[in-house]
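Below you will find the structure I want to go over with you.
Just one protein chain is left out here, and the rest sit where they should.
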Amino acid sequence: MTAPREELGLARDLEARDRFADDETDPSVSSASDPVVALGDDAAPDGLPPGGIGERQSGRRGSLPKLAVPGAPLLVAKDLRTHFKLDAGWVKAVDGVSFRVDDGEAMGLAGESGCGKTTTALSLVRILPSNARIRKGSSIELFGIDLVPKTENQLRRYRWREISIVFQGAMNALNPVRRVGEQIAEPIEIRLGATRDRATRQSAELLELVGIPRKRAKAYPHELSGGMRQRAMIAMALACDPALVIGDEPTTALDVMVQAQILQLLESLRRDLGLSLILITHDLSVIAETCDRTMIMYAGRVAEEGPVSRIFTAPRHPYTERLLGAFPNINSDRRTLETIPGIPPDLLNPPEGCRFHPRCPAAMDVCREVVPPEVLFPDGVRVACHLHPAGAGGGMLISAEDVASRRMPPVAAETPAVGASPGTPGSVGK
Amino acid sequence: MTGSADFVPTGRSLRAERWRLRVRGAREFAGQFASRRDGLIGLAILSAFTLMALSPDLFVGAKETVVSATGTRLEPPSAAHILGADELGRDILNLTVHGARISMSIGLMATAITIVVGTSIGVAAGFLGSWTDSGLMRVTDFFLVLPTFVLAIVLAPVILDIIGPEAEFLGLRATLLVIVVVIGITSWATTARIIRSQTLSIRERMFVDRARVIGSGSGHIMRRHIFPNVVNLIVAQAVITFAAAVFIETSLAFIGLGDPFAPSWGQLLESAQSAGAPGLGAWWYIAPPATCVVLVVLSFTLVGNALDDILNPKAQVRR
Partner (left out) sequence: MSGRYIVQKIAQAIVTIIAIVLLNFLLFRMMPGSPERILLRNPYLTQEKVEQVRADWGLDKPLFPDQFVGYVKATAAGDLGYSLQFRGQSVVDVIESHFWPTMLLLIPAEVIAIIVGLTAGSYAGWRRGSGGDKVASGTSLILYSMPYFVIGMPLIIIFAAGLGWFPTSGMTTPGLSSASFLTQLFDFLRHLVLPLAAISLGLIGGYSIIMRSAIIETRSEDYVTTARAKGLKDRRVLRQHAFPNAMLPMVTIIAIQLGYVVAGAITAEVVFNWPGLGTLTVDALETRDYPVLQGVFLLLSVTVVVANLGADLIYGRLDPRVRS
C-alpha cells in the first residue's frame, strides 16, 4: 500500500502548528505564522541540501525542529559511549561509535547479540535503564542539534516526532489492555495536539497505509496476528511523521513469509515517504534487501561500515567475513570459516587492543595491544582492523569528525560499486 | 549424573566432595546475604530478641509475680521502674523481656508444625501426583480459603475442650498448646501450595534421572532428591511463617486465648486492655510489648524477603 506523504498532510499541518508543549527551551508556538524551515520545495537557496541526498528528493519533511541547524545532516553520532553501571564495575556496551545517517538513507546495524547495536539505537533517544550513562565526549546530533546535553524534558520533544522506534516482539511492545487504534492515535493527540477525532481518523489512515483494514483499529493487540502487530507498530512509529525510524529487529520472531511482507512494506514506505531508517538486526540478508549502508558492530565498537554493496561483496574485517559466511576475500589468502568460534567478550572487562582478537584467526601481536584505528577507504568503507591499516589500498585515518562530515580521502575516488545509490560520498566528493 | 562411572568409587570421597560443595555454597550465600542491608538489620534485631528469649534472667532477673511486685498500680515510668508498672504493680520491662521467651517459643513451635505439615503435604502432592495430588490440593485449597483468624477462634475452644484444660505438653499448658496447634492448622496451606509447585518443577527435571535411579523407592527419591532442592524454599517460607505466627499469636492472646500465667506480649497487651490502659493513657504498659511484636514481625519479614530474593532469585531488567 503506497500513499504519498501528501495524504498524510494532516500530520504535516499539525507539524506546522508545531506544538512545543513539552519543550521548555523552545518558546511555545501555536500559531501558523511562525516561520518553519522546510525542505523539499522550500529548500535552502543554495540548491542541493548538503546532507548528501543528491538525487533522492524525498520532499519528505514538512518541517524541521526549531533548533535545527540549516544544512546539517539528519543524524550524526560522534564517539558515542554508553556504559552501564553494575556493582562489579562499568559495562562498556557502546564504546566509541561514530556514524552518520543522511536524509532518506537506510542504515543497517548488524552484529551478534550483545554487540551494542540496540544500546546504540536506544541511546539516540535515551531510552536506557537507570544505570546507564552516556559518557561525556559523546555527541548525538539530530539536524545539528546535540541531544546528549539535553535534559530529559528537552529531549522528550524529539522522541517520536523526530525519531521513533519499532521494537521487536510487538506482542509485548504494545499495551495489552488498550486498543490498537488508540495506541496509534495517542502520540498524534498528545504530542501533536490533535483533537481526539482527528487523531482517530489519522490513526485509521495509518493503519491502511501499512496494510491493516481500518476496522481492526478497535482490536486489542492479542487479537492481531504477529505480522499485523508488527505492521501496527510501524503505523504507530509513523504517527508523528518522524525524520528517522529505528527498527529494532523488526522481523525477528516472524516467520519467513511475514518477514518478507514486512520488509516489503518498509521498503515501499521508504520510497513513498522518503523515510530514513536505522535497521537493527543480526540477519544480514535483511540488510542486504533493505539498506543502503551498513555498520557492523562488535563488542561495542564499529568493525566495519560503509555502503552495503561494498561490504557484502568485499568485506575487509575478519568479523564481517565470518558474518557473511563463506565469502572469499580477494585481498587475503586466508580461508574463511563458516562459524565464529568463541563467545562474545565480557564487556565489563573487554580484551585489550582489538576486542575481536581472541576469536580472530588472523590476530597478530599488535591486535592484542593496540586498538585498531578507523580507516576510510576510497570505496566509502570504514574499517577498524590492523589488517587494513591506513596507507595500503588508499586508506586514510579518519576521526569521528571526519565520519560526521563524510570527508573523503584525497586520493581519487574509485568508481562506486554497482548498486550504490548516487547519494554515497564517493560521488559527492566533498 | 554422567560420568559417575569415572568417579572415585569410595563413598567417602563422594561425601567429602559433597561437603566441600556445600561449604562453598554456604560461603557464597553468606556473602550475598551480607550485602543486603535489610536482611542484616532484621538479623541483628532477631539475634537480640533470641538472646532475650533464651536467658531473660540475664537482662532483668527473675520474672516478676504478683508477690514480688513492688510498684503501684499502673505506675508511670520512674527511676525504680524504667517502663513503669502494670495494674498489679509488676515491672513492665521485666514482663516484656520475659514475654520474649513465650512469644518466640510459641512462634517457633507453630512454625515447626506448619512447615512439617505443609512440606509433607506439598511434597507428597507434587511428587505422587494424580489422585493424591488432586485430593490433597482440594483440602489445601479449602484451608486456604478459610479465614485463618476466625478459624483459629472457632477451633481454639473446641480443641481446648477436647484435650481438657489440664493438659500439658513440652512444658506448655493447655491454652498455649491450643494456640500453637491452631496456628499450625490454619497456616500450613500456603506452605503446602508453594512447596508443591516447587516439587512439580523439580519432578519435571528429575524425570530423566529417575529412570536411572533403578529400584529406588519413592520415599528414597523424595528424601534424597526432591528434599534438598526444596530446602531453600522451606527456609524462606519458615522465616515468613514465623513472622505470621508471632503476629497471629499476639492477636489471639489479645482477644483472650492466651495464658495469663505465661504472659506473651499479646497477653500483656490483653492485660493492658483489660486494665483500661489505652483510655487511661498508660502508654508505658502498651508501648514495650507492642514495639517488641512489631520489631520481631518486621525483622522476620525483612530476613524472609532477603532470603527469598537470594535463594529464589527472579531476575529483573530495569529500564
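By written order: A and B. Residues from 1 in each chain.
Assume contacts are C-beta pairs under 8 Å (C-beta built on N, C-alpha and C of every residue); 3 or more make two chains touch, one makes a residue touch a chain.
Computed from a predicted structure; not experimentally measured.
When you scan A:173, A:266 or A:400 for touch with the missing chain, the hit is A:173.
Residue in contact with the omitted chain (choice from A:164, A:230 or A:281): A:164. When the full complex is taken into account, the listed residue touching the unshown chain is B:154, out of B:16, B:44, B:154 or B:231. Check A:156, A:270 or A:355 against the missing chain and you find that the one touching it is A:156.
Within the set B:30, B:66, B:79 or B:145, the residue that contacts the chain not displayed is B:145. Seen across the whole complex, the unshown chain contacts subunit A at 22, 125, 127, 130, 156-161, 164-165, 167, 169, 172-178, 186-187, 190-191, 220, 222-223.
For subunit B, the list of residues touching the undisplayed chain reads 142, 145-151, 153-158, 161-162, 243, 247, 250-251, 254-257, 269, 272-273, 277-283, 286-287, 290, 293-294, 297-298, 301-302, 316-319.
Convention: only the chains that are shown with their structure count from here on.
In terms of their C-alpha centroids, the spacing between subunit A and subunit B amounts to 57 Å.
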